[in-house]
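The other protein chains are all here in position, but one chain of the complex has been omitted.
Here the chain labels run A and B in written order, and each chain numbers its own residues starting at 1.
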Amino acid sequence: MTDLLRADRYIEASELGLDLYRGVAELPIVSPHGHIDVRLLADPAARLDPPGRLFVTADHYVVRMLYSQGVPLERAGLRTHEGGEAGVDDRAVWQLLADNVHLFALTPTGLWLRETLATVFGIEESLEPGSAEAIYARVEEQLATPAFAPLALLDRFHVECLSTTDTAGSSLEEHRALTDSAPGLRIRPTFRPDGVTALDAAGWRDALSALEAAADREIGDYVTFVEALAERRAAFKALGATATDHAATSADTTRLADREASALFAAALAGTASRADARRFEAHMLNEFARMSSDDGLVMQLHVGSLRDHNAPLAERFGRDIGGDIPVATDWTRGLRPLLDACGNDPGFGVVLFTLDESTYSRELAPLAGHYPAVSLGCPWWFHDSAAGIDRFLDRVTETAGVYNLAGFVDDARVLTALPARHDLWRRRTCGWLARKVEAGFLGEEEAHRLAWELACGLARRAYRLDA
Amino acid sequence: MTDLLRADRYIEASELGLDLYRGVAELPIVSPHGHIDVRLLADPAARLDPPGRLFVTADHYVVRMLYSQGVPLERAGLRTHEGGEAGVDDRAVWQLLADNVHLFALTPTGLWLRETLATVFGIEESLEPGSAEAIYARVEEQLATPAFAPLALLDRFHVECLSTTDTAGSSLEEHRALTDSAPGLRIRPTFRPDGVTALDAAGWRDALSALEAAADREIGDYVTFVEALAERRAAFKALGATATDHAATSADTTRLADREASALFAAALAGTASRADARRFEAHMLNEFARMSSDDGLVMQLHVGSLRDHNAPLAERFGRDIGGDIPVATDWTRGLRPLLDACGNDPGFGVVLFTLDESTYSRELAPLAGHYPAVSLGCPWWFHDSAAGIDRFLDRVTETAGVYNLAGFVDDARVLTALPARHDLWRRRTCGWLARKVEAGFLGEEEAHRLAWELACGLARRAYRLDA
Partner (left out) sequence: MTDLLRADRYIEASELGLDLYRGVAELPIVSPHGHIDVRLLADPAARLDPPGRLFVTADHYVVRMLYSQGVPLERAGLRTHEGGEAGVDDRAVWQLLADNVHLFALTPTGLWLRETLATVFGIEESLEPGSAEAIYARVEEQLATPAFAPLALLDRFHVECLSTTDTAGSSLEEHRALTDSAPGLRIRPTFRPDGVTALDAAGWRDALSALEAAADREIGDYVTFVEALAERRAAFKALGATATDHAATSADTTRLADREASALFAAALAGTASRADARRFEAHMLNEFARMSSDDGLVMQLHVGSLRDHNAPLAERFGRDIGGDIPVATDWTRGLRPLLDACGNDPGFGVVLFTLDESTYSRELAPLAGHYPAVSLGCPWWFHDSAAGIDRFLDRVTETAGVYNLAGFVDDARVLTALPARHDLWRRRTCGWLARKVEAGFLGEEEAHRLAWELACGLARRAYRLDA
């Protein structure tokens, strides 16, 4: 195991790569996008999940790989809708991971696991079927200590700021509590309204009700809907939010006439909106949210290209987000045109684009970011947030868009203990990549140090307006 | 020439790469997909074609390159429909290859040629216009010896098992004879029914007649058609088949209502099926074949994305398969959804996917294989079965799908003498790739040895159910 943790791991460059990395390794973590539950942070008594749940059940990357090799989801700790609250043996879930750890060779999941055990828990012994029990005990023991309380971990990880993801209907009470009790923490909410714009989703009415409650008004028509959204954005902003987040299968942002948008919303309320209606309304709302961002300055994040719940039979049994989301090709150039026509030249507007279609890096995204003042490029996302994925991203976008049109790194983490490993891999890979550019004569050393710093935290601060 | 054949060629890694390669270089060849004619194997008196035909006329990679540089197909030994049986001067065909050997620099075709001459025929001298005649004589002489009889070559190449590709209407008599005479050889048929599902193809009626003959029944409707197919699958399975093979331009697998499928089949019998009808029927049949595979356990291979006979004027003169097939973009995610909805979670079902659209590696194929238990990924195919193509494949799929969701290597060979070069290139490249991962800290050495073995033969045995 020792040599897997050698100082220059994942860097793949000469000594300069390690030098560059050393210059950024200890910089604070800037985390403007992720999925840490704010309740965990706001409640001083909250503790992380036990090992099996923390490393397996809560991690959709792990669950999907196990399932792909025939492991039933129930064994990974998941419960079907009708499964009730039958107990899960957390040790058995952990043992399942250990028994299948070979599946994760060469995946970022395997790397994060190894790194997290080593650097967060101090366990350098490799996880194997035979070592599972002993490692479980050591992890469990540490998780129970005050040093592993959520806020203590944030301190230990040098987290400068961390944004959570919150629905449009969130009451934000935990964020309010956090702001009151520990204003220096800079934990920020992010406004994610997908639930109320997907008119055909099963949970739409519930999401709308939550929005009504949060906005304290009945939403009976489209105009009120938009007003409520704008109000909630203001409430988010008041609690430190600098960004919104939007997921869509397609990049379409065609604006509808107000009358048409109103009619679609009314149809949804009446339960008569079709699937196609819902897609047109979503596209329209992306355009509308860009307009709102132009107004209030919240940076718009756009995550495009995942066909959710591809595995319909599984989604029916276990619900959403169990690994059955599969990407599709994306037409950013035509899709974004209406939105950029409206706001792309507005200096007050910022939009960060995340793709699951790597063929668009050099074909569409870098040309868009290298032209429009409003556009910056989000880091490799989801399936592409990996060592080779980072290289492909940098190779394909920087020659056209440069470095300063990138939005830096976001970890997208769901589990607090995963933060260091994710930022560390990004820093190692970007430094290795920069060092190779210096070695090949493209870049001076001094500039490489500056760019390493930008990639580690400068760009994210700027793109997400965190300095303000 | 000597240094082109140095021990660590094509590996591109430090000493460890060569170590890994040495550990798998002599492993038996597992060849679960290819196009060696079973008649060659079943007839003890059969001999390989003469050198020009073997290395040029029979190799569509060679023919296409020559044609692209203005060489008429007739000079490469091909005959037009109306060309009759005019004699071909095999020495002239060979000389043509030698005169144009520079065209193949940096192509896998050039590499396989060099490797095959060196390692199968012991000829390390480079093929050039001036050396052509002498090399021809040496190749011809060896081909005439018993050591170059087909079965002798299989022994010499350590071929553990080899699957041929056979139409749905094949009588399988050669396979029966082989099973009877040499059961240890493990030469297996593969069920390939494309000919009978392409309702609009010129040869459809002939293919259907062959199926009728093989199934010993008249096929007057869709239900009987499906019954006959199921029967033939059972016959294939009885002779050792573990897999079926299906080629399609699109990945569409939309299922039709039985009534609709019946109507389309009836229209085809009546000669009134349109091109669009034929495509819908093909998509339906892919879905139906998946259902059959769920029943009988034959692994389904799906080769998608070639627009066949792109060069219509040439196809009209020379027939199919003369190099005029050009790939198109593929939408695996939406295309496969109906098939995977039906069978993707079935532990008894296995499907191996082959693509000609590399942009789907990381976007669609790895996410599909990394989730669905039924899906594994076929190796780089056709235009992508090359040194750099192998790297791109591994780089793009393993981070999401891991290694254990791959189906190993298939050589897709049409010519027996090409087998060693193709498997050897795969083994060298996978070992070099693994060694670089070890050097960069992603992987331990011991695990690299295990994965090298898996990639060389373990994965193929498992995905194609060859251990059973």
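Operating definition for what follows: a residue touches a chain if its C-beta (ideal position, glycine included) is under 8 Å from a C-beta of that chain, and two chains touch if they have at least 3 such contacts.
As the structure is a prediction and not an experimental result, all values here were calculated from the model.
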Just to verify: which one of B:67, B:157 or B:354 makes contact with the chain not shown?
B:67
Could you tell which one of B:358, B:399 or B:454 touches the chain left off the display?
B:358
Considering the complete complex, identify which of A:76, A:368 or A:410 is in touch with the unshown chain.
A:368
Which of B:104, B:136, B:204 or B:354 touches the missing chain? It is B:104
Where the missing chain touches subunit B, by residue:
1, 3-6, 8-12, 64-65, 67-70, 102-108, 111, 126, 305, 307, 310-314, 323-329, 356-359, 383-384, 386-389, 392
Using the document's contact rule, name the residues of subunit A that touch the chain not shown here.
329, 331, 333-334, 337, 340-341, 344-345, 347, 359, 362-364, 366-373, 375, 395-396, 398-405, 437, 439-444, 447, 450-451
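One rule holds for everything that comes next: only the chains that are shown with their structure count from here on.
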Taking the mean of the C-alpha atoms as each chain's centre, how many Å separate subunit A from subunit B?
40
